[in-house]
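This is the structure I have questions about; it appears just below.
A protein chain is absent from this complex, but the other protein chains hold their places.
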Amino acid sequence: MAQTHRLVHLLRIIFAVVGAAVVLFLFLSYSEQIDTPLMDYFTADFFNQTGATNSVAAIYLNYRVFDTLFEALMLMVSVMEVINVSWANKHAEQYRFEEDDFNRKNNSEIVIRMVGIIYPFVLLIGLYIIINGHVSPGGGFQGGAVLATALITRYLVYPNFDLDLHALEIVEKLLFLSIVMTPVLYVFMQLQPADTTLSHQIYMVAMNTLIGMKVFTGLSVIFYRFVFYEGR
Amino acid sequence: MKPLDFITGEIVGILLFFIGLYGLMTKKTIVKTIMSMSIMESGIFLFYITINYTSGSVPPIGQDLSGVNYVDPVPSALMITAIVIGIGVTAIGLTMFMHYKQKHGITHWSRNRNQTGSEH
Partner (left out) sequence: MFETFILLTLLVLACVSVFSDNLRRSIIFLGAFSLTIALAYLHYNAPDVALAEAAIGVGLSTVMYLVALKKVSVYDICYINEDVETFNDDQINEIMDTIVRPLELFIERTEEIEPQLAYTNRTLDLVMKEDDHDCLIHRKGDLVYIYGDTTDQVFQDIIANLNDVITDISDIRVVFRDEVSLDGTDA
């Protein structure tokens, strides 16, 4: 038994090593420099076409906006799955914490004070990243994730289940609807007030804000369902 | 060619992928499996990011990029969405892991499969 187990283990190691060697050999021997037609097309005139200074934002908000739509769909599906599994057989109200369960004795004073100082700055950074996503590195996804980490720091100080997750969930679905609607109307159907840079930039900021809020609500629902799974 | 020249981003991406694959094959813990999957994901991201990289380039940000050696923005835009999907996959995996532990007492593959699984 132990012999065959060791044999299987050795086989796995050999498989991994040989696989890596084969892929590396193929990569080093037969890789060729390919042309970059997509890059040339996307970076040729992106400022005039989309109004974004950051070409990455131009790609994921205008040229390849389908990517963003399906990414938002994936995030919503994962949120639904997390909620479905963790509320499988009991109702959500059972997990509500009593007021007495919250005691500050478990948390250190230093953490509470420091998080109180840091908290507004984290929110500020998140909002900055969202709003300035089209001119500087950043955007909806990153800013939403930073806002969600701000919520995690709030949980560290105040571990209480007083968020209305049901409302957050509904807000997330509405945001998804508007995320789908905005590019469909603006990019695909060309219902633009004017074909100017300012109009495009307003669209960019609106899209980034919507995506940021969507990622923020989705990740916070996931995190809070995660922490209060079975309410232990 | 010096041996250190072989350590480029693409090669390290491939190696990371296979390290993750090895962990996926050999480790019995479910959490380790999810972690190996995220290491594989990171390897793929690194491969994509460095696939068209030339040294001395700048980030593709600016109103007029003509005459500047800038990097390819397409893999960046693809990988941002992939990272967000990756955290969704991790969350789903960990939730299902917690669910299995609670319902069937499973924390390992190929363990307790038909012993405690049917009772609870």
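Per-chain numbering from 1; labels A and B assigned in written order.
Keep this in mind: contacts are C-beta pairs under 8 Å (C-beta built on N, C-alpha and C of every residue); 3 or more make two chains touch, one makes a residue touch a chain.
All figures in this text were calculated on a predicted structure; none of them were measured in a lab.
Student: Which displayed chains make contact with the chain that has been left out?
Tutor: A, B
Student: Among the options A:85, A:152 or A:168, which residue touches the chain absent from this view?
Tutor: Per the contact definition at the top, the residue touching the missing chain is A:152.
Student: When the complex is taken as a whole, what residues of chain A touch the one chain not shown?
Tutor: 54, 56-57, 129, 137-139, 141-142, 145-146, 148-149, 152, 219, 222-223, 226-227, 229-230, 232
Student: Considering the whole complex rather than only what is displayed, give the residues of chain B touching the chain that is not shown.
Tutor: Missing-chain contacts on chain B: residues 4, 7-9, 12, 15-16, 19-20, 22-23, 27-29, 31-32, 34-36, 38-39, 42, 45-46, 49-50, 53, 57-61, 70-71, 75-77, 79-80, 83-84, 86-87, 90-91, 94, 97-98, 101-102, 107-108, 111-112, 115-116, 119.
Criterion: only the chains that are shown with their structure count from here on.
Student: In the complex of these two chains, what residues of chain B are touching chain A?
Tutor: Touch residues, chain B against chain A: 10-11, 14-15, 18, 21-22, 25-26, 52, 59-65, 70, 72-74, 76-78, 80-81, 83-85, 87-89, 91-92, 94-96, 98-99, 102.
Student: List the residues on chain A that touch chain B in their complex, please.
Tutor: These residues of chain A touch chain B: 9, 12-13, 15-17, 19-20, 23-24, 27-28, 36, 38-39, 42-43, 47, 53-56, 58-60, 64, 67-68, 71, 74-75, 77-79, 81-82, 85-86, 88, 135-137, 139, 141-142, 145, 215, 219, 222, 225-226, 229-230.
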